[in-house]
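Of the protein chains in this complex, all but one are displayed in their positions.
Labels A and B are assigned to the chains in the order they are written; within every chain, residues are numbered from 1.
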Amino acid sequence: MPHGTLRRRQLLASTSAVLLAGCSVRARTISDTRPWSAGAGEPPIAITPGPWVFFSPEEGATVDALVERLIPHDALSVSGREAGCSVFIDRQLAGAYGSSERLYMRPPFMAGTPMQGMQSALTPAAQYRQGLAALHAYCRVAYVGRLPHEMTAEQRDALLKGLESRQVKLDGADGHGFFELLLTNTMEGFFADPLYGGNQGFAGWKMIGFPGARYDYRDEIAHRNQVIDVATVGITGRPDWTRKGT
Amino acid sequence: MARKLPGVDAVIVGLGWTGAILAERLTAAGLKVVAIERGPWRDTATDFPPSYAPDELRYAIRQDLFLRPAQETVTFRNKTSETALPIRSFGSFLPGNGVGGAGTHWNGQTWRFLEKDFVVKSHVTERYGKSAIPEGMTIQDWGVTYADLEKSYDSFEWTAGVSGRAGNIAGTRQQGGNPFEGPRSRDFPLPPLELSHASSLFAKAARELGHSPFPCPAANASRAYTNPLGVTLGPCTYCGFCERFGCGNYSKGSPQTTILPVLMRRPNFEARTNAEVLKVLTDRSGTRATGVTYVDAQGEELEQPAELVLLCAYQFCNVRLMLLSGIGTPYDPAAGTGVVGRNYCYQTGAGAQLFFENTRMNPFIGSGALQQVIDDFNGDNFDHTGLGFIGGGSISCGQTNGRPILYRPTEPGSPRWGSAWKQATVAGYQNAASVGSQGSSYAYRDSYLDLDPTYTDRFGRPLLRMTFDWHDNEHKAAAYATQRCMEIGRAMGAKQVLARNLSEHYSIVPYQSTHTVGGAAMGADPKTSAVKRYLQSWDVPNVFAVGAHAFPQNHGYNPTGTVGALAYWAAEAITSQYLKSPGALVPT
Partner (left out) sequence: MRIILAIIAALLAAPAIAPPAIAASPSFEVVQRGQALAIAGDCVACHTVPGGTPFAGGRAIETPFGNVLTPNLTPDRETGIGDWSDEVFLRAMQTGIGHDGEHLYPAFPYPYYTHVGREDLLAIRSWLATLEPVRNVVARNEAVRNQLSFPFDIRLSMAAWNALFFENGLFRPMPSKSAEWNRGAYLVEGLGHCGACHTPKNSLGGDRTSATLQGGAIQDWFAPALGSDLRTGLGGWSVDDVVEYLRAGRNAKSAASGPMGEVVSYSTSHMPLADLQAIAVYLKDQPAVPRDAIPPLPASDAGMQAGRAIYLDNCAACHTATGAGIPRLFPTLSGSAVVQSPDPVTLARVVLIGAQAVATAEAPTGPAMPAFGWKLSDAQTASVLTYIRNAWGNVAPAVDAGTVASTRRHLAQRAGN
């Protein structure tokens, strides 16, 4: 997309490839007016396709192999891998989410009750790094050196089920926690706007019939219990936005 | 040492609903007012325009508009014997931040509490006897009545542009409205919203069961509307990006769409953003506030002297500021004395998850307050004799959204991944609905707020500590409400009706409600309330604290309508009484 005015954002995009977390942090005194300026706003930044930003090639291959089983290719949709879920996770981990930038991360870190929620000092990025390393170590033993991308679908399903049910225990990482995080992030990727890397071709949205980034159902609200026939659209568009022919 | 700025008539901490309302009223009365807001400036076209507002990941999941725990959070434990740990990532509730506050990303359900809610202790005692109030429960009357607040409720509803149908105008029952509501002086400014499929099934079923369904009062404009300040809202487009989102097309009542356009034009008003108030300053006697200190985004500490200090931040932030500033006596749960931190309450959720067959619920068509409601089991609208609990809840069925990262209901037993997960997800998306009860949360001696001994914020100030759990009365009330919801669900023709019970213990992990209330209650007795009926501090009369912290307990509705009413009520007391004779207000 062509733009002359977005230099600062593009600079940030090239390093973190995530949406700009919000807001200018300058203190401001505002009176007599409501601030507005031409082109103002913090629009999202579409991820840049290309090699892994956060994952090593080996980590990326594993995540690819796992999201392909969490969301397999079948009659209902393409696979999580084909939909870009692993790219989504990679870019998320490289940004504000991966570093827990917005969370309260002050010590002391103490184990609490389940009702007290997450108390780990590990950021999502660290959880993936540790989890994947421990998972690779586990596979080298349990699957005689084969990593997930070298396994059959059935083997990967068994591995995932083992992590989910806590039957597979990893050395040096919380295997169950890693599975839960991976599942959460995979679903985020499959159902988030495609500009973040997952849900390519609106795979997730079309599977369930969610029309996407629409902002007006006044014409449809009264059509109760009827099929709503509107095209799926993302924040940055859909194929029909492009003029056919020349 | 803080740099001292020129003094002003009033400084307001927080520029959300209450801050905007008070600033508008006080500047209209001629006061020079400065609002200090810890978050950024936010407005429709620049911060959540339709061109990128419908972004579930950014706003709903990564919580772009909310208070970030890195800036402020609370520590939590279920009971005093546990060690409180910080809420590192908000889950159960999502406090607002920035100009507009939670008023930017609320749903717009704009309720008035029931007449008897304001006198709940007297009423329950009178009807069921003293023994109906369980040991340890510390409910109390509000110190104001519904009749006192009626005009203020009306001001808020007409400012925010509320769509609804009155059930009671000046004592006359109105067909199709809530038969249990207190008398209104006039109808809503706008007619009700449309119906979703699920809520139309609910309304029909509820009527068949002998209940009285009516449309939820919605600050989602059912058509274009110009409020008494001259600010115009557009019609709601049912886009399904309401709660957790700012409204991109000016159709949800918020400070931005109803008050700020007028307020920001006033030469005697100034907003300072990205500036966090550290403390309310008092003189040596401790009975007079002299202003506030705050830190701006560049890290400079500033002192803003003011004749009047108004605490208008989020509920727990107001309580914390009072504790940090020594305004009011901190609550001591062991002795049961003190008032600041006392009577922290929440909202008791219950309900039924429904699955239909061959239905098109089209959940993505929705708005924050698009629902039908019954009040037959709320408050004391039903006879509690023999039920073993007091309180109740509004029961509703609506459709706020079908955003798929969070909204993917599947029938119980469905796998969480793989091809079978897909089939269950596809089936659930169009066939699910839910009936929910939003129940009262009454106060207890052992549910309270105080300062945490261990955890601090980035300035080294102690975090607020929350000690809270469900009690037997709420478990029973929720179980009762669940049964009512399931009855309605079955009457709606659902194939499967599943109970959604209250969790055994309160957990901060799953989202439940952002209706955290209490902690600095209003009331008529300084032994049990931190602020007077006019929201004025008992101890420091030039401090007013306005917000949900002043609820002595929570009732079976969303709080914002009452929070807005309290802001108009306090503004009226300040402009008509306090300014004429500054000092402790006496009830009139």
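We adopt the following convention: a contact is a pair of C-beta atoms (placed from the backbone, for glycine too) under 8 Å apart; a residue touches a chain by one contact, two chains touch by 3 or more.
All of these numbers come straight from a predicted model, not from anything done at the bench.
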Touching the hidden chain in the complete assembly: which of A:A40, A:M110 or A:A153 does that? A:A40
Residue among B:W41, B:F202 or B:Y250 touching the omitted chain: B:Y250
Out of B:G7, B:P49 or B:G176, which is the one that touches the chain we can't see? B:P49
Consider the whole complex, including the chain that is not shown, and state which of B:I61, B:V231 or B:I508 touches that chain. B:V231
In chain A, positions touching the absent partner: 1-7, 34, 36, 38-41, 43, 213-216, 219, 231, 233, 235-238, 240-245
Hidden partner chain, residues of chain B it touches: 43-46, 49-52, 224, 226, 229-235, 237, 239, 248-250, 261-262, 265
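Definition applied: only the chains that are shown with their structure count from here on.
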Between chain A and chain B, what is the separation of their C-alpha centroids in Å? 31
Chain A residues touching chain B - in the complex, by the definition given at the top: 19, 21-36, 40-44, 69-72, 74, 76-77, 96-97, 101-106, 108, 110, 112-119, 157, 160, 164, 183, 186-188, 191-193, 196, 204-205, 207-218, 220-228, 235
Per the touch rule, the chain B residues reaching chain A in their complex are 39-43, 45-47, 49-58, 61-64, 68-70, 73, 76-78, 82-89, 91, 98, 194-197, 200, 235, 237-241, 248-249, 260-261, 264-265, 267, 269-275, 296-298, 359-362, 364-365, 402-405, 408, 416-419, 422-423, 425-426, 429-430, 454-456, 505-509
